[in-house]
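Just one protein chain is left out here, and the rest sit where they should.
And then chain A:
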Amino acid sequence: MLDVRTCASLAEAAGILSGDRQALLVGGGTLVMRDVNEGRLTDGTLVRVTDPALTQMSLSGARLELGAGVTMAMVLARPELAFLHGAARAIGGPAVRNMATIGGNLFAPMPYGDFTTALLALDALVVVQSGYGAGRPVPLEEFLAARERGSQGMVTALQVPRPQNPQHFHFRKISRVKPKGIAVLSIAAHLPLAGGRVAQARIAYGAMAPTPMRAKGVERALEGRALDAATLAAARQAALEGTRPETDAIASAWYRREVLPVHLARLLAGAAR
C-alpha cells in the first residue's frame, strides 16, 4: 500500500527519506502522482513537506537561493528572476506551473526537465541533505550524473549564480505543438561576452540524453572566440558530441540528432546579433 506522511520540518522529512528506501518526496505531484495514477508506484510512503523553508527565496546577492519547493508560477511572479522566465513558462500550462517545482524538475525523466536545462547552463548548485544535518551544495552536473546512477538524498534548495548580463543567457524549447508541447529538445546557453569574445561559455541540452547535459564540444568551439560565421560553423560541427537521445512518442533519436544542430545554430546566430 501507498501511504502519505506529512512533515512540518525538512529535517524530519530528510530523516524519513534516509531511513526508508521506499519513501519518496512528493512536491507538486506532477511526476510522483502520475506514477501513482498509472500504477507504477503502489507501495511505500509519500513524504509531504509543509516546512516554509522549502519555498523560501533569497534573491539579493550574486548567488540566488531558491527553495526546492518553489513552483514555476512563483518564479514567474518575481521580476528579479526575469532571466529564468522563458524556461519557467516553457513548463506545462498554468495549472502545471502552479504545481511543478524547481526541485522536482531535477528528477524529471527525458524528455522533461527544461527548467533544469536552463539551470545547468547557469552553473547552478543543488543543496542536498541526507539524514539530519545541514545540506551540502553539489554542482548540478554532478547531481545529474548521480541521479542517473540512482543515488538518493533530499534536495532542499537550488543556488543559481545571477548572470551578470541577462542578455547573455538564452533558452529555447523546441516542441511540435503550439503554443505548448513536450520538448523535442531544449537548449540553454550562457554566453558572457568580454571584449566581443565569448568567455566561460555554457551550453546545455534537454532531451538529448537521459538527463539534461552540458554540450562541452560546443563550449570549447565557442570559448575565446567572437560569435562570427566561422565560430558558428565550428559550434554546429560539435553540436552532437556526447549526445545520447532516445526515441519516444514526441520524436525519434534520429530526428533529435538531425534538428539539434539547426536549432543550436539559430540560437547562436540570435545571440550574435
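We take it that a residue touches a chain if its C-beta (ideal position, glycine included) is under 8 Å from a C-beta of that chain, and two chains touch if they have at least 3 such contacts; residues count from 1.
Keep this in mind: contacts and distances are computed from a predicted model.
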| item | value |
| --- | --- |
| The complex's invisible chain, by UniProt name, from "RNA polymerase sigma-70 factor (ECF subfamily)", "diguanylate cyclase", "(2Fe-2S)-binding protein" or "Spore germination protein" | "(2Fe-2S)-binding protein" |
| Given A:Ile16, A:Met33 or A:Ala253, the one touching the chain that is not displayed | A:Met33 |
| Options A:Gly133, A:Gly150, A:Pro179 or A:Gly196, residue touching the unrepresented chain | A:Pro179 |
| Contact with the hidden chain (one of A:Gly92, A:Pro137, A:Pro192 or A:Pro261) | A:Gly92 |
| Touch with the omitted chain, as defined above, among A:Ile16, A:Ala53, A:Ala73 or A:Ala146 | A:Ala73 |
| Residue among A:Asp3, A:Glu241 or A:Glu258 touching the omitted chain | A:Asp3 |
| Touch list for chain A against the chain that is not drawn | 1-4, 6, 26, 28-30, 33-34, 36-38, 46, 48, 73, 92-96, 98-99, 179-180 |
